[in-house]
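All protein chains but one are shown in place.
Per-chain residue numbering starts at 1, and chain names A, B and C are given in the order in which the chains are listed.
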Amino acid sequence: MGNPIIEINHLTHTYPGSRAGIFHVNLTVSRGEFIILAGKNGSGKTTLLRHLNALLSPDSGEVLVHGNDAAKKPTLARRTTGMVFQDADTQIVGETVYDDIAFGPENLGLPRSDIHRRVSAALETLGLAGLKERTPATLSGGEKRRLAIAGVIAMDPEIIVLDEPFSNLDYPGVLDLLACIEALQRDGQTIIMAIHDIEKVIGLATRMIIMDQGRIAHDDKPENLTETVAAFGVRKPEQRSLVQWE
Amino acid sequence: MGNPIIEINHLTHTYPGSRAGIFHVNLTVSRGEFIILAGKNGSGKTTLLRHLNALLSPDSGEVLVHGNDAAKKPTLARRTTGMVFQDADTQIVGETVYDDIAFGPENLGLPRSDIHRRVSAALETLGLAGLKERTPATLSGGEKRRLAIAGVIAMDPEIIVLDEPFSNLDYPGVLDLLACIEALQRDGQTIIMAIHDIEKVIGLATRMIIMDQGRIAHDDKPENLTETVAAFGVRKPEQRSLVQWE
Amino acid sequence: MDNSNQLKMTVYASLFAALIAAGAFMAIPIGPVPIVLQNMFVLLAGIILGPRWGLASVGVYLLMGALGFPVFAGGAGGLGRLFGPTGGYLLSYLPAVFITGVVSQTLGKKTHWDILAMAAGSMMIYAMGVPWLKMVTGMAWGKAVAVGMYPFIIGDLLKITAGAFSAGIIRPVIHTPALGKITTE
Partner (left out) sequence: MGVTPFAYTPSTTSIQRADARCKLFCLSVLSIATLSAGFIPLAVLIALLFGLLTLEQKSPGRVLLELKYFCLLLFFVLAARALTTPGDPVVVFLNTDVTRQGLLDGTLICLRFFAVMLLGMLFTCTTRPSLVKGAVEWFLRPVPLIPEKRAAVMITLFLRFLPLVLKQAHEIRQAQQARCSDLKKNPVTRAVNLAVPLLKKTFTAADRLAIAMASRSYSEQRTDPEFSRSGQEKKICCTALFLAGLLVVM
């Protein structure tokens, strides 16, 4: 399976005062994959993804990023994996679109000229070039989502993680974002996406992981799982969408 | 078209410092209808719905509720139309599920015994009876949404307005809510729903209104509009779902 | 405040009460009197809400504390705390928010006036807090000032500056008729 970027061994995490969490998760992520993470509300998708970024620390088990323990090298983990959160508003920091995208590269302490180059490239990739002076609060839902992705791309991560990126978008917004994700994938970007309505992206994905009650229930090629998903609270995709959702 | 509950005449509303808003909207809502309100992000759906509840006041034109101007009798307007907002988290007030549902009836100044009866009935209708002592913050997304609807139903409104009720729900949550909406409709409840993915409810609706740039672009039976919607940023529903989405 | 916005002011005042509590949560114990963010939100309530609603906000906060909810510095609560060594600071928040509100209302909504208004409120806090501390703990004046005022002056100046900036952020959010004016009968 190529060269693993991330290797998760027996990862367990529980929340204090609650029996929910994730349990004994094993997973490797290799370059160029597009992984769908599906499962009911509360099945542990977000919890798992936060570990990739060392935003939570394991109760037991480990997350290795290029062989280094993420808990000990959180910065490495965060540079390797860029997270786009479900709620775009939470993620937006800057006063303008440009400033917001520059937030990550500035934290990395890059020289100004590099920052400028990266921000310009990200603006271009996500079709935000015309909006760079706008205040993020005045953007539409779809534009905000693209801004959140641009902020992550400007950090040049090896993996991009998207947590339910389609929520609250109208149909043009969905199409727009899909086109953008497709373009990223074509460029060889590794992508992990948590999503409920898998129909939209199942044609693009190379792998699908189904979570149930904090455990990985299935991990296979998407086309092998289309019959299985319904048992795990995920809507079965229509046949045609195995090719392309439009 | 029966007895109109609401009559909107030439309603115009613009936001200060912005050219967006709604313009010259005419609309009547009659008992027993299930109206889908569709259109792009920013087409004015939420703005229109807020006028039904006198939460905004018209620049020109009027909203009549049983013949009375809503702007002059906001309480009547709010008792007639119950609104379920898009973001469930920001409409929950009470410390427990029971208390939250009681908030509306308490505002109406009803005697305790009536309040208790109404809350119990709403808990029953929405399948929340087992959760009545829970703190709303600990509910799942789907349960929160049903709680928001229960809080509105307990006020016994003639019309229920739902603003994108399906966002952020997993598939079981969507099915659950659909069943609940179907049951309400069977009981003769008048419903207006703003929604992007019309496929889910097009089989239930009796009428569809398409908004575009603050104006009503189409207002017809849903089956007559399935070919038209794509031009207005709404995804064309699959044929089968004209019967039932499942 | 006109009647149509009564509901909004009620909600904002409650939010400020919660912010004051959150500011007390992050307390750094450096002696009998901890460093807190609490007083910044009290002063901010004065300039954003004005004297009347500011009083309501602090009143609700103190009431919750008196009832035993853990809203005072470091997660403490109870009447005992209200009459304890730092009780003077807590009770002084009532006149302080009022003074800040009045000064801000008379001067206007400019950053430099905000700073002045909050400084006036701050003085009220120490004017009540330090003597109370001396009384309850039986310290000498010098000692009371040394543990109850000097260590906080620089921090409080920073908090006032931060408060003035925060006011600049909050005002546009709550004064845009974003979601409309709420009319009641």
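Keep in mind that, in the parts below, a contact is a pair of C-beta atoms (placed from the backbone, for glycine too) under 8 Å apart; a residue touches a chain by one contact, two chains touch by 3 or more.
Everything numeric here is computed off the predicted structure, so don't read it as measured data.
Novice: Considering the entire complex, write down the shown chains that touch the omitted one.
Specialist: Looking at the entire complex, the absent chain's contacts are A, B, C.
Novice: Which residue, B:67, B:111 or B:130, contacts the hidden chain when the whole complex is considered?
Specialist: Selected residue, touching the omitted chain: B:111.
Novice: Of the residues A:44, A:58, A:82 or A:214, which one touches the chain left out of the display?
Specialist: From the options A:44, A:58, A:82 or A:214, the contact with the absent chain belongs to A:82.
Novice: Among the options A:55, A:71, A:121 or A:217, which residue touches the chain absent from this view?
Specialist: A:55
Novice: Using the document's definition of touch, tell me which of A:152, A:192 or A:216 contacts the absent chain.
Specialist: The single option touching the absent chain is A:152.
Novice: Considering the whole complex, not just the chains shown, which residues of subunit B touch the missing one?
Specialist: So the residues of subunit B touching the missing chain come out as 50, 53, 55, 74-75, 78-79, 82-83, 85, 87, 89-96, 99, 103-112, 115, 133, 137, 151-152, 155.
Novice: Tell me where the left-out chain touches subunit A, residue by residue.
Specialist: With respect to the unshown chain, the touching residues of subunit A are 17, 50, 53, 55, 74-75, 78-79, 82-83, 85, 87, 89-93, 103-104, 106-109, 137, 151-152, 155.
Novice: Go through subunit C and note every residue touching the omitted chain.
Specialist: 7-8, 10-15, 17-19, 21-22, 25, 27, 29, 31-32, 34, 56, 59-61, 63-64, 67-71, 73-81, 83-85, 136-140, 143, 147, 162, 165-166, 169-170, 173-174, 178-180, 182, 184
By our rule, only the chains that are shown with their structure count from here on.
Novice: For subunit B and subunit C, let me know how many angstrom lie between their CA-based centres, rounded off.
Specialist: Roughly 40 Å, centre to centre.
Novice: Any idea how many Å lie between the Cα centroids of subunit A and subunit B?
Specialist: Each chain reduced to its C-alpha mean, subunit A and subunit B end up 32 Å apart.
Novice: Could you pull out which subunit B residues touch subunit A in their complex?
Specialist: Contact set of subunit B toward subunit A: 40-42, 86, 140-142, 164, 167-174, 196-197, 233-235, 238.
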